[in-house]
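For this depiction, one protein chain was excluded, whereas all remaining protein chains were kept in their positions.
Right, chain A next:
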């Protein structure tokens, strides 16, 4: 057994600094990037309307219903009301957000899924055109809506998520949507 020369591999003959174990460990830990795993996150349900990307907070979406869920037309309601669905002994409305968000109304009734949304003391189905994902994002990734956001969207968008350089996604405020709908908008 031979003692290792602590200077093995050192190209010059400068004396090495002596550190205590604590200092060495502290220095080592400081040198690493710390990931804050406690950063608050938010679950989002990502979907599309008129090929534009939107999201609703996962906390407000209680269920995602398949596109073939029967919806019954009810007369005497605005065109943005698709009808009602009969789900496990309850009746829930099904609405479209196109008019409220200033999007063109699809010529053919959309056959996308239905998000069952709870907000402002109300539960209602919301018809979407395409479900993209359900994911967790950190709060820091959500930015305040910019001034350049179209006026029709501004009352209903609580945050913007810049997914990449080309794509952004608008996080909708379900309470604002339902309040506006009840007030006769959309």
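Just so we're on the same page, a residue touches a chain if its C-beta (ideal position, glycine included) is under 8 Å from a C-beta of that chain, and two chains touch if they have at least 3 such contacts; residues count from 1.
What we mean here is this: contacts and distances are computed from a predicted model.
Choosing from "ABC transporter", "Monovalent cation/H+ antiporter subunit A", "CheW-like domain-containing protein" or "Germination protein, Ger(X)C family", the protein name stored in UniProt for the chain missing from the display reads "CheW-like domain-containing protein". Across A:44, A:60, A:84 or A:157, the single residue that touches the chain missing here is A:84.
Across A:104, A:151 or A:184, the single residue that touches the chain missing here is A:184.
Considering the complete assembly, chain A touches the hidden chain via residues 72-78, 81, 84, 86, 90-93, 95, 121-124, 178, 181-184.
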